[in-house]
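A protein chain is absent from this complex, but the other protein chains hold their places.
Note that the chains are named A and B in the order they appear, and that numbering of residues resets to 1 at the start of each chain.
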Amino acid sequence: MSPILSVRGLAKHFGGVAAVQGVDLDLPAGLITALVGPNGAGKTTLFNLITGAVEADTGRVMLAGTELARRTPARMARLGVARSFQDLRLFQSMSVQANVLTAIEPHAWFWQPGGRRAHARRLQATEMALAETGLSALADALAAELAYAERKFLSLARILATGAQIWLLDEPASGLDPASRARFSALLRKHAGQGVAICLVEHNLDIVSALADRIVFLDQGRKLAEGEPQAILRDPALAAIYFGERRA
Amino acid sequence: MLVLQLLASGLQTGALYALTAAGFALIFGATRLFHFAHGATYALAGYAFVLADHAGLPWPIGCLIALAVAVAFGLFTDIAIYRPIQRHSASFFTVFVAAFGVVIFIQSALEITFGRSFIAVSSALTHASQILPGLYLAQVFWVAIAVTVLVFGALGWFLSRSNSGIALRALAENTELLRAYGLSARRFSALAFALGSALVVPGAVLGAATTGLSPVVASHVMLVSLAASVVGGIGSLRGAAFGGFLLGIAENLVVAVLDTQWSEAAGFVVLFAFILLRPSGLFGTAVAR
Partner (left out) sequence: MSAYLLNLAELGTIFALLSLSLNVLIGYGGIFSVAHAVFFGVGAYAGAQIALHLAPDVLLAALGGGLAAGVLSFALALPALRVRGEYFVVASLGLQMVATTVFTEAQGITGGYGGLVGIPPPSLFGLDISSPRLFLSVCIAILLAVMAGVHALMRGSFGRSLMAVRDSESAAEAFGKIVPILKTLAVVLGCIIAGAAGGLFALQMSFVNVESFTLDQSVLIMAMVIIGGVGTLLGPLLGTALLLLLPAALSFLPGIPPTELGAVQQGIYGLAMTLLMIFRPGGIAGRAEGRR
């Protein structure tokens, strides 16, 4: 299957730190790709480079074959690339419903185009995203008042509602209890089944092996390996790097 | 010769701005706080010196009193205002409003106690004599330059040789470090507030001896420290010092072409130019959001 998003040779230095060094990545539609690697491997930075939140030193990003130069987060969002943040970055002082609704109101004007009918459609998309993430009952609660797992699901609901076809999820499952984790996995599976290309950063290798179709292993900004979960997870050299026993 | 004369007074003003702004930058570096109340520290130190002088105390005692007031007030703002706020909110704006409130409060308190008008100490140091045809310099010029050089020398020595100084500098250069050390950074924040506040004393004392003081110096100095830090590059000590000189000189040189009312405005035109064209300042690197 040809990849819907592909990345070639992305690189970024922060002063003396080479955070990402010439990484290639392909995200095919309908597959879940797990990005794993020790702390500081450059996983979050790679997302930042793809979305243009951080300007890359070199490298290219292609969406369905078209190269995207001069990326900005807003433009990437409009092109259907949605991302979550490791620290969630919910809109704390807004209600759960408003958090999701505003995520699908991107027009920078005093009102959105399309009138009442478009607004009703957005309300419906919001409702569906909240239902799917189990947050319907909390629609009027403030984001700041949610429990930990609910906050994680809200960050997912914002993405769901956008209908984006590419999801970049930064540690969306970390710290979830087993029941929530199962719900989360089912959600991701379902949307991958509907053709969404998902890339998720995850430290828990159990989740990775259960959920991911492919693994990309990153260390010190370099891609060390890529392939089937079982092959990668069985590689003793990678395990040693991952668990910090030896540096490559 | 007018330009030379203005340049000289610009250097003198700039030297004192440089010290004050360096104090602001030092505090910002170690704590990431925009210490708007720095201007209030300056005003309090200056008024303390004037009071001591009017009470007939010799000037070294006056300087010590000013130093004590400055350091005590700096520490007070850290402990009584910034820390309680940071316990519940890390937002820049909460801190800003609180610090701004302090400046306004101190300014009004000074106004109520001492009146709106200028007060000054008279000093033999301010009698000017002709150095070159048309260039008059008072001894206070040399004092200002000498004090600035000495204090910056001492500060540089402290920051590069002593353990605490090196730690302070490391904190200023590396935000990650600040985050990683979390609580133990508190101790350094007190040190930075004490040291940074002490740096206003030369400016406050010499300001009292030359132009005099009025309550609005609190907001004026707040602006100057901020402007110098922005021009120099936020968090850079060297930049703040340089920015202070630049603002002092700009304020004075503009008098060569415009009325004196414009001198304060000139400093801010420089500030705007930097904010628009080079927001990272002269020595700063772009600060990550």
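The criterion applied here is as follows: a residue touches a chain if its C-beta (ideal position, glycine included) is under 8 Å from a C-beta of that chain, and two chains touch if they have at least 3 such contacts.
What you are looking at is a predicted structure, and each value in this text was computed from that prediction instead of being measured.
Peer 1: Sort by label and list the shown chains the missing chain touches.
Peer 2: Taking every chain of the complex into account, the missing one touches A, B.
Peer 1: Contacts of chain B with the missing chain: which residues?
Peer 2: Residues of chain B in touch with the missing chain: 34, 81, 84-85, 88-109, 111-112, 219, 223, 226-227, 230, 234, 259, 261-262, 264-265, 268-269, 271-272, 275-276, 279, 287, 289.
Peer 1: For chain A, which residues lie in contact with the unshown chain of the complex?
Peer 2: Residues in contact with the chain left out: 51, 53, 72-74, 77-78, 82-83, 85, 89-94, 98-99, 101-112, 144, 158, 162.
We adopt the following convention: only the chains that are shown with their structure count from here on.
Peer 1: Distance from the CA centroid of chain A to that of chain B, rounded to the nearest Å?
Peer 2: Taking the mean C-alpha position of each chain, the two centres sit 46 Å apart.
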